[in-house]
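Everything below concerns the one structure shown next.
Every protein chain but one is kept in place in this view of the complex.
What follows is chain A.
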Amino acid sequence: MVKSTSYLFFFISFGNFLSVYFIFQNDLRNDGRSKQDYRPIELELDIVTHANGSARVRLANTDILVGVKTEIDVPTSNRPEEGKIEFFVDCSANATPEFEGKGGQDLATEIGNYLGSSFASPLSFDLKPLCILKGVQCWKLYVDILILECGGNLFDAVSLAVKAALYNTMVPRVETVAMDGGNVDLQLSGDPFDCWRLDITNIPCLVTLTKIGEHLIVDPTAEEEECSMASLVVAVTESGRINSLCKTSVGSLHPQTLTDALKVGVEVGVGLNKALNEALGREEKRLQSNKPERFGFLK
């Protein structure tokens, strides 16, 4: 349906229709961005008071809220020295009418599984510090991801929000662990502010590279996603290591395109991590101040 000429045009698309004659020329997208530009991103930390850590990321129209809860659990028998982390994605029907009923479930599982796989290696997120007592007790992190609005590029926005929420997560400090027969008696620190924080250095950011015609673009809008044949999602860490990789949607990629995409992905991913770290630093400074204001969805 999409003509693959070397220059495409503007696209005539919104909603579910793919009637697209869409081309880039001179590296100019419909909104004036070049192929590797991101739309404005906004971040806020500690937005949900009941969660141990939370963050909200808004990438143009894409709105993601992430909350992290900690709970005490029993480690799995094959990994007795490690804690657990679990992702749950909820696609709110407010985001788009397609999510109504069970409409968003496939997408939610896709995002959840991919996040799980990109966090699976100890090189991206080390679960050992979450162990309380080897083989008996550990912390389990529940990462709840709420998609409030869809404006394209969900993967990138979700990964930014997850990383920010984990950065913000305060895990209570355990003071004493006593074994009494088969029962474990944990004593948590009495001071609610006596917490430790997770190491987020190696947590990857996801970068979606969408192929439209002959071109690979970054941060696609919802319309651009409609026009694309295939997207590649790359999980890139701060140091530029690729942790995992997945291809979404139906199309296929040529091996040469794949290697090009990886190159671009690493470059963009490093930049994205850097920008996030810088923003997290500034936000943290703001939260340290006296009575930091919460903005949320109003203002």
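In the analysis below, contacts are C-beta pairs under 8 Å (C-beta built on N, C-alpha and C of every residue); 3 or more make two chains touch, one makes a residue touch a chain; residues count from 1.
Keep in mind that, in the parts below, contacts and distances are computed from a predicted model.
J.: One chain of this complex is not shown here; going by its UniProt record, which of these names is it: "Replication factor C subunit 5", "Trafficking protein particle complex subunit", "Chromosome transmission fidelity protein 18" or "Exosome complex component RRP4"?
T.: Per the UniProt record, that chain is "Exosome complex component RRP4".
J.: Just one of A:Lys128, A:Arg197 or A:Arg282 touches the chain that is missing; which is it?
T.: Answer from the full complex: A:Arg282 touches the omitted chain.
J.: So which bits of chain A touch the chain we can't see?
T.: 3, 7, 9-15, 17-19, 21, 25-26, 28-34, 36-44, 56, 60, 160, 218, 267-268, 271-272, 274-276, 278-279, 282-283, 286, 293, 295-296, 299
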